[in-house]
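All protein chains but one are shown at their positions in the complex.
Note that the chains take the letters A, B and C in the order they are written out, and that residue 1 is the start of every chain.
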């Protein structure tokens, strides 16, 4: 069972875990990752604006979820990604992977966020505190992280 | 900043994530693991009873949290472990690791649960549906998982 | 792929800075009969005007999807297809 959502609103991680595990006592572990808008003194961003390709996004996320479910025999999987304008500290993405044991749950969680970062059609634009806007460049380390699951 | 708790009551994962990330826009990712009481048709347990060594437990968890914080430069870390009688599907343990980037957050999460399973003084007793009680044996795979971080 | 030969149009979508450079997010264009791959379509579009040329100026940073699936420059394109161009993705 996968839950795939793209939304402007914030998500409730506790409620999503409850939804994922409801009535499933065969689950032994849930791995989770929450990505947040990061602002530091060295890189003081004022906001992040997330754009996506609506007709493709949920399809791409569902493919990634299906791949993880098959590889790690997941008992459930949740991918929620926000779009629109987000402020520092706000959550961007939620990944949940439920499995019988922790090894599968945690490996699948890492896989899901690695693939999501390289195989789902989202783009981030940063607004700096001085008002300057820049599209975020893809990181080579993200490609390397995704490649280890090939 | 570490939050360490041993308690009978359930925990609220969403609230713990909020507490961990509050006022910390330098956090870019939070890794999380929730362990739950697992019951399957092949192994139909009725309950799990968690015993611990009160004078030592929080000390042991704090040592594990400190080790993870130092190794992965965590910006925050939460370890909550329940004790007492728990039913199938109920959460047992919560691990949270907050870092600037996802790699550190997810690696630290795996480390924290691996070490917690082998270096914190908790013991599980299973009650089967027929009323039989058995102390759970330690798994060799848990020792192997912990050893990879040595 | 569900082509009607009498309507040789494709829908082209642009995202992120490609959209900003082209100036629109979506356009419907007539597909010349000799354009049969995504790579050939890029060359065709880049030759249209300065805005398109600017969007495609660094081909290495342009990614593509044909009918909502990631595709390389050799991917077949035909009438009725939806072809999207964008920079490497940066979600998560």
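Heads up, the rule we're going with is that a contact is a pair of C-beta atoms (placed from the backbone, for glycine too) under 8 Å apart; a residue touches a chain by one contact, two chains touch by 3 or more.
Here the structure is a predicted model, which is why all the values come from computation and not from measurement.
Chemist: Of the chains that are displayed, which are in contact with the missing one across the whole complex?
Modeler: Touch partners of the hidden chain, whole complex considered, are B.
Chemist: Among B:5, B:24, B:101 or B:124, which residue is in touch with the absent chain?
Modeler: Per the contact definition at the top, the residue touching the missing chain is B:124.
Chemist: Based on the whole complex, identify which of B:4, B:45 or B:92 touches the chain you can't see.
Modeler: Per the contact definition at the top, the residue touching the missing chain is B:92.
Chemist: For subunit B, enumerate the residues touching the unshown chain of the complex.
Modeler: 35, 50-53, 55-56, 59-60, 81, 92-93, 113, 116-125, 135-138, 142
Convention: only the chains that are shown with their structure count from here on.
Chemist: In whole angstrom, how far does the Cα centroid of subunit A sit from the Cα centroid of subunit B?
Modeler: The separation of the two C-alpha centroids amounts to 22 Å.
Chemist: Please report how many Å separate the Cα centroid of subunit A from that of subunit C, as a whole number.
Modeler: For subunit A versus subunit C, the centre distance works out to 27 Å.
Chemist: Please tell me the distance, in whole Å, between the geometric centres of subunit B and subunit C computed from their C-alpha atoms.
Modeler: Computed value for the inter-centroid distance: 49 Å.
Chemist: If I count partner chains per residue in subunit B, which residues reach a count of at least 2?
Modeler: Answer for subunit B, listing residues that touch two or more other chains: 102.
Chemist: Could you list which residues of subunit C touch at least two other chains?
Modeler: 92
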